[in-house]
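Missing here: one protein chain of the complex. Every other protein chain is in place.
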Amino acid sequence: MSKTNFLKGLWKEHPVLRQLLGMCPTLAVTTTAINGLSMGLAVVFVLFFSSFVVSLIKKVVPHQVRIAVYTVIIATFVTIVDIFLKAQFPQISRALGPYVPLIVVNCIILGRCEAFASKHHMADSLIDALGMGFGFAWGLFLLGSIREILGAGSIMGITIMPQAYNPLIVMILPAGAFLVLGLMVAIMNRIEQK
Amino acid sequence: MNSLIIIFISTVLVNNFVLSYFLGICPFLGVSGRLESAFGMGMAVTFVMTIATAITWLIYNLVLVKFGLFFLEYVVFILVIASLVQIVEMFIRKFSPPLYQALGIYLPLITTNCAILGAALFMVTKGYNLLESVVFGFSGGLGFSLVLLIMAGIREEMYYADVPPVFKGASLTLIAAGLLTLVFMGFSGLVSS
Partner (left out) sequence: MKDTIKIIGVLTLVCVICAFFLSFIFALAREKIEGNNNKIQQEAIYRLAPSAEKVTEVKAGNDVIYKLFDNKGDLIGYVFLAEGQGYQGKIKILAAVNPCFDEMKGIEIIDSVETPGLGDKIQGEAFKRQFNNLIISLPIEYVKDVPNKDNQIRAITGATVSSRAVVNILNDKINQLRERLLEK
């Protein structure tokens, strides 16, 4: 039970490639692999701790205000991530810019808190959160890597393409984000069809 | 006045919320299937976004800046937006049933629409004054509606296209959005400071 719970977020119900959730950071920050990975890990952190707190307090929160309460909790953890990045990784904080606070309205997090953490046992919720979070993270890392390799000829900031390679700048522009993600979704469909 | 026009044009066309800031992609993929729902959603977002930027500007500058509570920015913004959506919903249900009929079902979706929170956050980073922020919010919503409508038009046509099955659905929509973004890049020289 718990193993499938974890694995479904990583593949079968992949938040980005199958459910198309959390599109805003997915498309916006994946201009480089490292940005994609950092955003992914930030989401893992927020999702894990929000799920933890939501399962702790789910019994005492009145039904009518549950969404408001969950949102405040999520916003709190997002602010913590933001402060942490500003203090420890100012470069990354700068690159991610306003997309860190936008994690608050990332549908993956509220969706998991509302649909899963508020209805299941804590252990299950945490496993679910980790699965979804890491699924999101690898999706962003892959998208960021593809865009960085094609658009800048490098990966994690290290040039790997030969000198003669003329970078396809369009790949790190907004248009490239849509195109690459569209192709990734199609490939995922193809693999799942078999 | 000049700067307001520049903000308007650049927010609607050059730095479109959906196509260059990727804000509001979820509804963009979700409701852009039909022209009618795209129009309703667009209007609801424009309406709420205009009011939301005004109110968050006031709260940010009169309360958060004054007391140095910058770290509460995100919590306060999201609470303001969520309550605002609720109030707007109650208000138009009471005073304008026809408007409620048209926009009602889209309003609850707006709280988690990142475009609204995004507008508030970008307004702060860009350092706009109150009037500029309102224009920014309004044109942001208008730009969102414009792209949503264009996309709905494209998708209604694409419905009849014969594409490989793996591309059907989200994949095709994303690729079409990518091409639309390339088209909008043509506007980038339009506004010069």
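As written, the chains take the letters A and B, and residue 1 is the first residue of each chain.
Note that contacts are C-beta pairs under 8 Å (C-beta built on N, C-alpha and C of every residue); 3 or more make two chains touch, one makes a residue touch a chain.
Small disclaimer: the values here were computed from a predicted structure and weren't measured.
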Subject >> Displayed chains contacted by the hidden chain, counting the whole assembly >> reply: A, B
Original post:
Touching the left-out chain: which of A:5, A:31 or A:145?
Top reply: A:31
**OP:** Based on the whole complex, identify which of A:69, A:155 or A:183 touches the chain you can't see.
**Re:** A:69
Original post:
Going by the touch rule given at the top, which residues of chain A touch the chain that is not shown?
Top reply: 31-32, 60-62, 64-65, 68-69, 72-73, 75-76, 79-80, 83-84, 86-88, 90, 94, 97, 151-152, 167, 169, 172-173
Original post:
In terms of residues, what is the contact footprint of the unshown chain on chain B?
Top reply: 15, 71-72, 75, 79, 125-127, 188-189, 192-193
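By definition in this document, only the chains that are shown with their structure count from here on.
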Original post:
Any idea how many Å lie between the Cα centroids of chain A and chain B?
Top reply: 21
Original post:
Can you list the residues on chain A that touch chain B in the complex?
Top reply: 20-21, 23-25, 27-28, 67-68, 71-72, 75-76, 78-79, 82-83, 97-98, 101-102, 104-107, 110, 170, 173-179, 181-183, 185-187, 189-190, 193
Original post:
Which chain B residues qualify as touching chain A in the complex?
Top reply: 19-26, 29, 71-75, 77-79, 82, 111-114, 117-118, 121-122, 125, 165-167, 170-175, 177-179, 181-182, 185
